[in-house]
Each structure stands twice: as C-alpha cells, then as structure tokens.
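Only one protein chain is missing; all other protein chains are in place.
The chains carry the letters A, B and C, assigned in the order they are written, with residues numbered from 1 in each.
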Amino acid sequence: MSIVRPYGDTTGDGMVQLSFTLPVPHDKRAEGAAIQLANKMGMDPALLVHAKPMGDGFTFFVVYGRVSHLVDTGQVQVVERDFPLLSAKEVNAVIKRRLRRRLNVVGACIGTDAHTVGIDAILNVKGIAGEKGLEYYRELSVTNMGAQVSVPDLVETARREKADAVLVSQVVTQRDAHLQNTRAMSAAFREALPAGKRPLLIVGGPRFDELMAAELGVDRIFGRGTTPREVASYLVHALVGGSK
Amino acid sequence: MSIVRPYGDTTGDGMVQLSFTLPVPHDKRAEGAAIQLANKMGMDPALLVHAKPMGDGFTFFVVYGRVSHLVDTGQVQVVERDFPLLSAKEVNAVIKRRLRRRLNVVGACIGTDAHTVGIDAILNVKGIAGEKGLEYYRELSVTNMGAQVSVPDLVETARREKADAVLVSQVVTQRDAHLQNTRAMSAAFREALPAGKRPLLIVGGPRFDELMAAELGVDRIFGRGTTPREVASYLVHALVGGSK
Amino acid sequence: MAGKLDLDPRVVREARALAARAGQPVVDLARSHTTVSVERAVLRLAGVRGADQDGIPWVNRLVDAVRADVGLEHGVAVPVFHAMRATGVDDVTVLAQKAAAGAVRFGVPLKKADVTAARRMARKATGDGLRTIDRRRAERERMIKRYGDPAQRPWIYLIVATGDILEDIPQAQAAARAGADVIAVIRSTGQSLLDYVPEGATREGFAGTYATQENFRLMRAALDETSKELGRYVRLTNYASGLCMPEIAALAGLERLDMMLNDSMYGILFRDINPIRTFVDQRFSRQVHARAGIIINTGEDNYLTTADAVEAAHTVTVSQLLNEFFAHEAGLADWQLGLGHAFEINPELPESFRLELAHALLARELFPDAPLKWMPPTKHMTGDVFRGNLLDGFFNLVGALTGQGILLVGMMTEAVVTPWLSDRDIALQNVRYVLTGAGNLHEDFVPAPGGFIQRRAHAVLAEAVDLLKRIEGDTLLNAIADGTFGIMKRPADRGKGLDGVAKHAEDYYNPVTEALES
Partner (left out) sequence: MAGKLDLDPRVVREARALAARAGQPVVDLARSHTTVSVERAVLRLAGVRGADQDGIPWVNRLVDAVRADVGLEHGVAVPVFHAMRATGVDDVTVLAQKAAAGAVRFGVPLKKADVTAARRMARKATGDGLRTIDRRRAERERMIKRYGDPAQRPWIYLIVATGDILEDIPQAQAAARAGADVIAVIRSTGQSLLDYVPEGATREGFAGTYATQENFRLMRAALDETSKELGRYVRLTNYASGLCMPEIAALAGLERLDMMLNDSMYGILFRDINPIRTFVDQRFSRQVHARAGIIINTGEDNYLTTADAVEAAHTVTVSQLLNEFFAHEAGLADWQLGLGHAFEINPELPESFRLELAHALLARELFPDAPLKWMPPTKHMTGDVFRGNLLDGFFNLVGALTGQGILLVGMMTEAVVTPWLSDRDIALQNVRYVLTGAGNLHEDFVPAPGGFIQRRAHAVLAEAVDLLKRIEGDTLLNAIADGTFGIMKRPADRGKGLDGVAKHAEDYYNPVTEALES
C-alpha cells in the first residue's frame, strides 16, 4: 500500500505523540497555546496530557492526538543503494583487475569536530558491526588523518597522496557546523583542483540528510549505521566502474 | 509577547520532539516516509533520530526538528474562570441568603465507566488537593450515585431529588465514549424536562476539551485537576447568581 | 528467596489461622447458595450453546424459564434433564429454544426414580463438558512440554485492549514475538455488569474486548500458532470477575485459557456487585479453574488505586490471605495462586522505592509457592510519558529483586490511552533491560537486619494481623460494608445481582459441584 497513516492501536487512527516547550508561564492560556501549535501541525483532536512549568517563563507540554496527514510512500525520495554490495574479496579483485594499482583513500574529521569513532569505524581494521574497515582491504591504501583536521591540510594531503577518494566525517551539528564544514571542504577542492583531477568527495555522519549531496558539493553522503562494506562497494562502483 | 515559538535551547529555535508508528516495515523508504510526515506537520529540517522495527510490518520513529508555525497566544481560546472563587463559608452564606434552601446536587459516573475517584474527589468530604468535597458544604445536599449509572436512572434520580445541578464524570475516552455518553445524557434531560425545569448540567474528566460544552449540550465542562471549590463557586455563580 | 525479612513464623501462622476463621462463614454461605450464573455454568458444561436473535444466550433463556417455573433453589440440572426425558428432546440447546418459546414446563419430579434418572443424565452431560476441560488441560501440558515455559521469571504479562478481536489478535501475536509470555485481553468496560456472556466474535468494545467463547477460541488458536513459531508456550488470560464468573470460568476451561482474573472481592468492591452473589460465584468459578489447571490472578492491586498505598498496605496482605484461604478451599493449588499486589506508592514520598521493596518482599515471603502477580504503577502515572517509562523501570526492578512470578508490564502511556503498539514495544524493551542487566541483583540485595525494609515489612504484617482479628470478630461481610478494602463501602444487602441468588433447598443438586468436590 502506498498511502499510510500513523498507527496508535488501530489501522488508520493517525495517532502521534508530540512534546515541546513554549516560552510562556504555565496557565490555561499556555495550555491553549500548546494545543494551537498541535493543531497547526495537523493534530486534531489534540489532547494535552501533560504540562509542567519550568523555571520562570517556560512550560513543557506533552500532546497526543490524531493527524490527518496522509503519508504517500510512493512519493518518498531516498538515496537507494544504486550499486551492488561486494565482499572484500570482490572489491579487491575488481580494483586489481581494472585499476591495476591500489586505490588511495584519505579520511579525516574536519573542522573542530573531534569525533573519530565514526570515521575510524569505516577506516580502521577493527571496523564495526562485524565488518572489517577499509584498511583491511588489500587493494585500498588508507590515510587516516584523525580529528580536527583543517581543510587546507586535507586538500594538501589528498594531493600528496594522489587520493582517489576523500572521506570526511562530521558529527557535531549544532548551528549546522557539519553543513558549513562540508561546504567549505568541497569548495576548497573545487578551487584547488580541476574537475578531472578532483578526488571523489564523500561525507558521513549520523545527522546528515543523504539527499543533500549535490547541495553540499559532494558525491555521496552516508548516514547513521553505515558499514565499511557499503563504502568500499560504492568506491569501486564510482571509481572503477562496476564489478564485471 | 503574543507570538511565540517552541523553545529547544535558544529563543526562537522552534524545536519539537515527535514520535509515532507507521504500518510499514523498516527500511530507507520507511525512514523517508517518517520524514515526509514530519515535514507535513511543518517540521523542517526534520531529523530522524530513531527507527525501530516492531513485529512484521510496523516501525516506530522518533523525530526531532524545527517547526515554523508561530503560536499566537492572543488567539488562544480558553474557558477562563468567569466567576469569583469563593470559600466554603461564602458559598454556604450566599446559598442561604439568596436561595433560602439547600442546593441539590446529583452526581454520577455514567455509562459503563466505573472510574469514581474523580467524581468522588469533587463530591466526597475527603476532597482532593487539600480541599474538602461538596458534601462538606452545609448548604449543598449531595446525592452521589456512584459508577456505571444508566442515563434513565440518572434522569429519574435528578427528578426525584429536585436536582439543581447534575454532575457527571467520564474518564474512559476510547472510541470517544465520553462524548457519546455526555451527548446521550444531555439529550435525555432535554427530552425529559422542559427548559426551565432542567438542572444545570456539568461534566468533568481528565480528557475533555472545556470548549466543547455547547456542542455536547451541557452548561460547563471541568477538566484535569479540577478542585471542589471551583465547582462549588461555579454552582453558586450559575444557580444563585453572584456572591453579592 | 525466603528469609530476607526474618519474619516470625508464629506470626505468619497466626495470620493464616485468622484468615481461615474470618473466611469460613463466607465459605458456608457459598456452599449453601446458588446463583443464576452458577446454574448457567452447569448448563453450559452440559452443552447449551448459542444465543437468540437479540444476542441473549439460550442458556439464559433456559435458566430464566426454569426459575420462573420452579425457582433456582433445587438447581436447574434436575428440572432441565427431567424435561429432556419428558419432551424427548435430546439436545439441551434445542430444549432451551423450546423453553424460550414457552413450549416447555419445568418441574422437580416427585418420583425418586425420575430424580435419579434426571441426575444421571445431568451428570453424564456435564461430565462431557468436564472431560473437554480435562482434555484442554492435558493439551496445555503437552504443549508446554513441547514448546517449553518461559526461560525466566517473572513471566512477562502484556495487555491488549483495542476493543476489536481482529485488531487484538495481531497485536497479541506481535507482543508475544516481542517477548510477552502471557497475553491478557482486557474486557470492554460494560461487560462485568452484564448478567449474560455475549456470543460470537466481537469488534465493538470500549477500552477492551468482550469476553466471549468465540473470542477466547480465536485468540487461543492464534497464540497456539505463535507458540509454535516461537518455541515457547504463550499463555492467555481473561477476566472471570463480574456477574458471570462461573460461566466465564467454564468457557475459559473449555477454550484452554491459562490464567483468569478471579478475585474473591473485586466484583463487590469495584463493580458494586452484591457480596453474597460474588462469594457464591467466585467459589464455583474457582472450583472450575482448579479442574482446568488455570492460574488465578487476584485483584489487590486495585485497592491501591482508591486507597493510599502506604496507609492501606496491610489491607493488601489481609486480602491476599483471604484470597489464599478461599482458593485453597475451592481446590486450587499454590502454583495456581497469582496473588496480586502493586507498585502504587506516591513516587514523591521519601523512601518510596524501599517501601515498595518491603511490601513486595513481604508478599513474596508470606506466599513462597505462589506465582505472585506484580502490577505496575497506574495511579501516579501522569501524561509525562518520559517519567512514566522511568517509573516502570523501577517497578520492573522491584519485580526482579523480590522474585515476583508474573510481571504485568507497565506502559508509559498509562494515564493517556489504552496501550499503543509502540507503548508495548518500549515497555518490553524496558523489562528486557532490567531483567538482563539486573535480573540477578537479588543476590546482592540483603535488607539490613533490623533496618528500614525489615521494620516496614514487620509493621505491615502486624497491622494485617490486627485487622484480621477485627474482621474475625465483626465478620468479613461487615468489614466490607465498612469500607475496609479500597475505601469502598459495600453492604451485604445491596449491590447488583442479588436477585440472582437463591438459598439451596434440601434437594439442591448440582452435578458439576458434585464432580468437582468428589
């Protein structure tokens, strides 16, 4: 079925739960304001089930209710995996056969972001979720620059290592830090290298919207729960061209 | 200020939390569908932070994000207390002086609802939140019919007791039981008694919308956290006409 | 587990003896009375099925007809089977239909031989019913052997309550797959005051689904499928309490339900059912449960929703002791006693958690062989669902620390809605976390000798003994009339369903009681 609605305990009931704070002291008017917001979000009826004053001028609300919006799963845009998922063996074999040299990957966590666990999960031998990281792939040559790498250093290293692909991680998202840093990074590569010479640009992190690749000037975005194999398979697909 | 927005950690950030289930198995498309719903509710960006498959064909989602809706507290409709809050002493004094007889109140939990704690909190001497219930008021004569009272029995008792006011509690709300029962009750009174002879009809319960009185054919609705004093003061206001 | 509270065995023995003495007059009452529902249960076991076009079961029409002609006091078995012989009808349902149409007259035969013949026929017919129950019980035992019991204690008990059996079924199966060991189908709000059992598959309950034989059958079949799929026998629970306890108990036995809510006083206190009616009905229904191998769940948790959980803690203990006495008297074994109690102390109260531990441990040590049913917070749950999930976690922890037998899983939306699919999932995840991470913590939980927990447990037990003494002196019926339990005052001569009670005549005959007591 392509049209669905939220499900509380009965098909089609449309029930959802919502919570938020309004910067108003708690009184009946505040509760009305909370319901007004829920109504504007399409909840009708909106049942205000909890209101708690916090400090001087704030109130926290929990609202339950029915939304009338229909969800059309047919209209959903997703970045579907448009390449085959290969095993490490296959990845190595394809690179060896087609590229006839090791494929160079440079990874880093840029800006002031120091969250390396994510990029390490993709790059380090240790890997994640039972899959080994890219360093384990014989035909990949991995340079992991670590955390808080500046964009100029990254560009410089990519150039020096003749990087085929640059993998950047961004975890901190407050004030859209991840978007700003990614844009700065892709701009720097565009400036430093002509189109044909530019490495494939990949960013990843738990809070990215995978649909934003073009907007951010990168080739691909990987989100929550990415595994090394997916990344390796994509590299082969994008750089070496298919597994045949 | 009359225009406000939800508050996460910065004035005006508009941040809210939402959770719901969609009747679809968990995959990328399901996550996209969840974001579609959040978008339709006005969340943009909508950050899908949790997706959990449940059973075969359901997925539970938690979404955080910014809503652009403005809340206009000036436009909020509430049932403000439009009568003075009296002490028990004042209530008794006004009834004695103006009515010159005790005011008769009949209370019940109607339909199949057996939740008496709420109506008992209003009627029984014990009361709630430190306030004594209506039985404690010397000038009120209270008949508490208890739970699961049928509408005909209620009408009959109201007639027999010459009820000035009928207080009905409704706690169970599944399939709008409370609304159906209230409508049935007010219709029965309209049918049984001519306009001038009809008692004041009051309903209460934690999940009523206080704005629906007219629609349900009752004089007043009391919601979550009502106290006996509020009810007594309203009775005096509506039936005896002010405290002067 | 026993021994952490250092309870004085003499005090425990005294409490039990007092409960027996306080309960005995009620047992005597139950043994000397019958009710319309007891008689209908007999006829259901004898094979009456179905309902008329208004949905009134033929069994009701039949009992009403018998009663109109000869009263209840002889029992319906003899008049009915005598009429069978007299009319030559060989199907009791057909007899009921004829009786409803006014085509049959009932009487108690005068000739001894006629009585003996009618009794024999009744014995045979109801014996068929009891044999079906026995078969179901054997079936359960086989399936448990095949699929196995839950790996852990407490068993995880989850509620479904959509009002629609067809929505209930997939939700129950999903819950079982997610980890539930026991599924309870909550009943529609009005049912317990209906003086008949509705018929057929139903889709229109309020905050619960009607208990009908067909709904029982459908759900049990679905859970059998799921048990097979999961390799773990998933138990099914429903509610006996109400005006039709005996009949529902019979139907539960016939459809292999595994547990039934069956409290000796719940109907009196919370449904304003007449005390005598309830005491008669509960005894018969429990005898049927005993035969069916069904575990009962008592309802002491409910007292703490109307009374304060600290002040009234000892009333829970007293009620558990009474429920235990009545249950044993009706033939139930200790393993069938899911005595209830609950985590209902105001969470704002200092030491609330330790008080909960003291109360839960007291129940555990008083009833070491009973699969206690531990009920989650409800009264102090609010619309703050985040806090709700936290409270449920601490409730689960008490369950694990005190070795409760059955854990009714609390829902974060308790104060909001009947449980959503996702509420159950979140709740089960909560239980799983607590049992996995702290399931063995009881080894390290040793209340300090003479400390807060021991002192509290001793105090509650002492208050319970005092109250039992007062009840014994004044009679249980008066205690109920005075609001002793759950602050609900229920005089013995009031309440619903009293007109369905009759005192046995000399020649009262009930083939089912006869079989069950033999």
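Observations, loosely collected:
Criterion: contacts are C-beta pairs under 8 Å (C-beta built on N, C-alpha and C of every residue); 3 or more make two chains touch, one makes a residue touch a chain.
A quick note: this is a predicted structure, and the numbers were derived from the prediction, not measured.
Touching the missing chain, out of C:138, C:166 or C:446, is residue C:446.
Shown as candidates are C:412, C:460, C:477 or C:502; the residue that touches the absent chain is C:412.
When the whole complex is considered, the residue among C:97, C:162, C:241 or C:389 that touches the unshown chain is C:389. Although one chain is hidden here, its contacts on chain C can still be listed: residues 347-354, 357, 384-387, 389-391, 393-394, 397, 412, 426, 429-430, 433-434, 436-438, 440-441, 443-448, 451-453.
Taking the complete complex into account, residues 19-21, 52, 54-56, 58, 60, 111-114, 116-117, 146-148, 172, 174-175, 177, 206 of chain A touch the chain not shown. Contact between chain B and the unshown chain involves residues 7-11, 15, 17, 19, 47-50, 52, 62, 64.
What we mean here is this: only the chains that are shown with their structure count from here on.
Chains A-B form the pair joined by the most contacting C-beta pairs. Separation between the centroids of chain B and chain C, computed from CA atoms only, is 33 Å. Taking each chain's centre as the average of its CA atoms, chain A and chain C sit 52 Å apart.
Between chain A and chain B, the centres computed from C-alpha atoms are 44 Å apart. Residue positions of chain B with contacts to 2 or more other chains are 19-21, 58. Of all residues in chain C, those touching 2 or more other chains are 161, 415, 417-418, 420-421, listed in ascending order.
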